[in-house]
Each structure stands twice: as C-alpha cells, then as structure tokens.
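Only a single protein chain was left out; the remaining protein chains are all shown in position.
The block that comes next holds subunit A.
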Amino acid sequence: MSTSRYQISDDNGQKALKLFGDWTIRHSGQDSEAILDHFKQSPFEVIDGGAVEQWDSSLISLLLRLDTFAKEGQQQLHFQSLPRGAHELVELANTVPERQGADKKKEQPTLLAHIGDKVLTDYREALGFFFFLGESVKSFYRLIRGRARFRGRDLREILSDTGPEALPIVTLISVLVGIILAFVGAVQLKQFGAEVYVADLVGIAMVREMGCMMTGIIMAGRTGAAFAARIGTMQVNEEIDAYRTLGISPMDFIVLPRILALIIMMPLLCLYANFLGILGGAMISVGAMGLTFTEYWTQTINAVDMTDISLGLVKAFIFGIVIAITGCMNGMLSGRSASAVGNAATSAVVAGVVFIIVIDGLFAIITSLLGI
C-alpha cells in the first residue's frame, strides 16, 4: 500500500501533472486540495495517470474538478494513460447534462419576506383548523340525523383504548397529585393548627382543577399523539385517499368515532381521577397527620359541592373534544413521509396541551368573575 504522490513537471513550456501511488478516499485527502490550489495559480495542460496504482471515485472527482476549472479558464486539459475505466467514468459524468432547475436554490429570504411567509403559513394553518372544526360539526350533524356511518367495532376499540387502558397511568398520576397537594397544604396549615382543612384543599383543587387538567394532559400525550400518528400513517399509505374515492367520508369514518370516544371517556376518567386524588390526600392526612379516615371524608364531602364537580366534568368534556380534534386534524393534514408523521404527532400533543391549559385559564377567570 503506497500513499498518493504527485509531481509537476515543465517540459518545454508544457506543464504536466503526474500522479503516483494510491488515489483513494482514504489516501488522497491533502493532495487533492494542494493540486487544485496549484492549478489555480499556474494551470497545467496534461495529466498523466500512468503510475496510479489503486484509485476510486476520489480520483474521478479530482479530475472532474480540474476539468471544470480548465473549462472555466478556456483551457484544454489532456488526460494521458489514465487507469482503465477512469477515463470512461469521467466521460460518463460529463455526458448527462445538469438538469435545469434540479439545482436547488438556497436563497436567503430577507427578514421582511421571512415574517410575511410565517404570517401567511400561520394564517393558512388557522384557516385549516377552522375548516376542520366546521367539517367535524357537519359530521356530528350527520350523526344526529342518522346519516353518518362508521363501524361499531372501531368505536368499541377506540373506547377501550381511551378508557380502561388509560386507567393505570391516570391512577398513578392522580394519586401522586393528591399526595403532593396534601403535603403542600399540610406544611402551611400546620402553622395554624388547621390540618383538617387539608381535606378541603385537596378535594376542591382535585375536583375543580387538577382532576380534569391532569387527565387532559395525560390523554393529550397518550391518545392525541396516537390518533395523529395512526391517521398520519394512513395518509402515507393512501388509505385516506381510498376512503375518499370510494365515497366514504373520512370525517365520519375515522374522526367521528374518535371524538365520540373521548367525549364519553374524558368525563368518566376525570371522575375517577378526582376520586383517586382525594384518596391520595387521605393517605397522607391519615398516615402522617393523625386524622381519621372518617374525619377526612366528612370534611371533604362538606367542602366539595356539586357545582365544583360539574365544573370539572364540563371542562373534561371540552378537553376531550380538544384532544380528539387536535389529534385527528394533525393526522389528516400530515404530509406523506415518516418525518411528517412524527411532526404530526408532536404538534398534536403540543397543541392539545396548550389548548387545555389556555381553556382552563379562561375557565378560572370566568368562574371567578361569575363567583361560581
């Protein structure tokens, strides 16, 4: 194995480059650059490859670059005794003309153009969202009139996926949230000797806010992403097109059962989360603060009334719609590549969580203004 070497000779004013040794990707790195630099300063007319031992496309690349430089400078470059095949490869690379427009232009947009582009894209996305919302409403209208069709089995599958199968994670999170709330409350209320009010704090916080919000966030991450990925993959696979061309509305067939499933399941999950959160609070109060379970329970029942519970359930219902719509919409509008499906799942989760927290905030303001 020998490394690449070269020699530039001047024979009666005719400059020639002679290459020796191995010209492969692993051996010729420095030399190629040096030769190109040399050529720019004082061009040579002949390249002699007679002494080249091993070579690969790095040699061809060097020859082509030299050839291009020579053509730009209106010079002729002669190749002499190149290795067998190398000459043919150089010619092959030169025969197919560069496709016009195939070279992607990398134009740096001005700041103004960039802002404009962004605004237009966002505007179109917002339009898309409202369009999708409208389509879902129409689909619901068809459902009410008994015209929408989807398979009962699909709905059952989605119900089981969004309900019972979500229970373990909802259980874990709700109990932990209850425990955390109890600890936070206990530290503060102990100073006033009012430990029993931990039950009020945990109960009201769970039922009004944390129950529905934590379920919403869990379901956005779990189910919203699954919807987007599933529908996005169907889009890649042309399955959605197949529904359309067969005159089956993908809105009715795919989106509607998912919205229905979450509308049914979210309030139920929220109730379950409320209960388990309160249980988590009880564990701390009974175990670490010396309250009896009965005391805690009576205190909770006195503190929490139906208004609080219904408020949580209404929010859970709305969050269900939000999660289903952001998930399905991102799936339906997904591009047709693996990365597009990934993006669809990501934006489904992000949009879902953001919407949930914004809506929850709005509810907090409105209910406090109305004194509910």
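Here is the rule we go by: a contact is a pair of C-beta atoms (placed from the backbone, for glycine too) under 8 Å apart; a residue touches a chain by one contact, two chains touch by 3 or more; residues count from 1.
Everything that follows uses one rule, which is that contacts and distances are computed from a predicted model.
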* Asked: What name does the UniProt record list for the absent chain among "Sarcosine oxidase subunit beta family protein", "Menaquinol:cytochrome c reductase cytochrome b subunit", "ATP-binding cassette domain-containing protein" or "NADH ubiquinone oxidoreductase, 20 kDa subunit"?
  -> "ATP-binding cassette domain-containing protein"
* Structure fact -> Which of A:Gly152, A:Gly247 or A:Gly290 touches the missing chain? It is A:Gly247
* Identify the residue among A:Lys40, A:His114, A:Arg149 or A:Lys190 that touches the chain left out of the display. => A:Arg149
* Given the contact definition stated above, which residue among A:Gln7, A:Thr121, A:Ser160 or A:Asn237 touches the chain not shown here? -> A:Asn237
* Structure fact -> Omitted-chain footprint on subunit A covers residues 149, 151, 154, 233-234, 237-239, 241-248
